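Complex shown without one protein chain; remaining protein chains in place.
After this line comes chain A, so read on.
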Amino acid sequence: MRLLTHNMLSSNIKGVANRFPLKIEVVKVVEKEVDFNIDFLKNMFHKVEWKALAEASRTMGYTELPETADATMLDSDDFLHKFHHALLELHLEEGALVCPETGRKFPVNKGIPNMLLHEDEV
């Protein structure tokens, strides 16, 4: 699972108010190279929740993203490459996603988060 996907996933337990972002527990991270697409990144920049992305990437062991970011940074090639790497090339392969409110863990195996709920959570 890439951090692009993490940036939209939310805890889906019934009755939970604080759903996003899911915390990440890392067992294994893998990196896969992806072609650099500058227009895509500029478009996505306005849609991602920056704080969640920066924090998630740090949890995954990548510490290059700044705490905050604004659109003027998109002129920097260096910044774009870091954004690209964090958003698309880091994969949580094994670990868990954790509901920020309840602490309920959603396991991630072979890169696939299991977001299925128990009967009493629906």
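Assume a residue touches a chain if its C-beta (ideal position, glycine included) is under 8 Å from a C-beta of that chain, and two chains touch if they have at least 3 such contacts; residues count from 1.
As a convention for this text, contacts and distances are computed from a predicted model.
Colleague: There's a gap in the complex where one chain should be. From "Methyltransferase small domain-containing protein", "RING-type domain-containing protein", "General transcription factor IIH subunit 3" or "tRNA-splicing endonuclease subunit Sen15 domain-containing protein", what does UniProt name that chain?
Modeller: "Methyltransferase small domain-containing protein"
Colleague: Counting contacts across the full complex, list the positions on chain A that touch the omitted chain.
Modeller: 1-2, 4-5, 7-12, 19-20, 32, 34, 37, 39-40, 44, 47-49, 88, 110-117, 122
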